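Notes follow the structure.
A protein chain is absent from this complex, but the other protein chains hold their places.
Going by the order they are written in, the chains are A, B and C; count residues from 1 in each one.
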Amino acid sequence: MSADNTITVKFFARLREELDTASLTVEAESDLTAGKLLQSLAARGGSWTQLAGAHPVMIAVNQVMTKPDTVLQPGDEVAFFPPVTGG
Amino acid sequence: MSADNTITVKFFARLREELDTASLTVEAESDLTAGKLLQSLAARGGSWTQLAGAHPVMIAVNQVMTKPDTVLQPGDEVAFFPPVTGG
Amino acid sequence: MIRVQQEDFDPAEEYRALRDSGSGTGAIATFTGLVRDSGDLKGVTGLFLEHYPGMTEQVIEGLVREASGRWDVREARVIHRVGSLALGEQIVFVGVCSAHRGDAFAACEFIMDALKTSAPFWKKEITGDSEHWVEQKAADLDRSQSWE
Partner (left out) sequence: MIRVQQEDFDPAEEYRALRDSGSGTGAIATFTGLVRDSGDLKGVTGLFLEHYPGMTEQVIEGLVREASGRWDVREARVIHRVGSLALGEQIVFVGVCSAHRGDAFAACEFIMDALKTSAPFWKKEITGDSEHWVEQKAADLDRSQSWE
């Protein structure tokens, strides 16, 4: 978590590769939810459109799995990733 | 299994100790079942009376668990023992 | 591989044998039982394990065969010790390797549960200078019947 007014966004596995992005930061906005952030990223076009629902995307906020309606706070770490396949 | 006209009877664990007998032989008789053999042994009196039903007794014939109505053949190996407690 | 023996065993050797037993192995489940106070008596210092030589091995082979019919079992190894054992010693080992995780767990637990209710072993608890045959627990019978 950073102390300023940004939110850190991380991507893993297939998403990290296909978006060619491991991490980025966005400005925190009031009432921004994880789901709305996902939609705004999908609107970037290109490979980002897959975030709009073509594949299941799991969400963690501050390293805890959560749902799209979770409201984000400045300094939060949000992660988007495909369903896990460990073990 | 012996080749003659006898049946070998074995006892294990608490029964072996309390009867002070690991093994004995009886004459094979037609229609002798494991259950009848157990009752005839119980009729010996003393510690043998416990075979009459005071404690559960499990029966194996030729090393396979079986029921009291199993008919015994000459040469069979019959074993009587308490419920098992391994593992 | 089934062994009934007085000597201790090394679970690491059994694990290696399971792992080396063939291709397609993705899952190895093991169980080791240790001697502990059963709660029937206070101050237990050890156990004496009696068995029915010959029948024991046959029963365990039957259990492994049954498990192999119900689940994917690439290899199973079962060791049960007999004789005098002190508190904390290893008493029983069951290891199963399988292509699938669920099968490895199920077969291992099934063999272990059935071993306790159908293999001819009897435990005597030693407490100082007295001793006491352990009675079969209803819970063990229940666990084994839940597989039927």
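Note that a residue touches a chain if its C-beta (ideal position, glycine included) is under 8 Å from a C-beta of that chain, and two chains touch if they have at least 3 such contacts.
Just so it is clear, the model here is predicted, and its values are computed rather than measured.
> Given the contact rule set out at the top, which of the displayed chains would the hidden chain touch in the full complex?
A, C
> Considering the whole complex, which of C:G43, C:G83 or C:G102 touches the chain not shown?
Among C:G43, C:G83 or C:G102, only C:G102 touches the chain that is not shown.
> With the missing chain put back, which residues of subunit A would touch it? List them for me.
Residues of subunit A in contact with the hidden chain: 10, 12-14, 16, 60, 63-65, 79, 81-87.
> Since one chain isn't shown, list which residues of subunit C touch it in the complete complex.
11-12, 15, 19, 24-36, 99, 101-102, 104-105, 108-109, 112-113, 143
By our rule, only the chains that are shown with their structure count from here on.
> Can you work out the whole-Å distance between the CA centroids of subunit A and subunit C?
Chain centres of subunit A and subunit C, defined by C-alpha means, are spaced 49 Å apart.
> Hey, how far is the Cα centre of subunit B from the one of subunit C, in Å?
Taking the mean C-alpha position of each chain, the two centres sit 26 Å apart.
> Mark out which residues of subunit B touch at least two other chains, giving numbers and ranges.
In subunit B, no residue touches two or more other chains.
> Please output the residue numbers of subunit C that touch at least 2 other chains, ranges allowed.
In subunit C, nothing touches at least two other chains.
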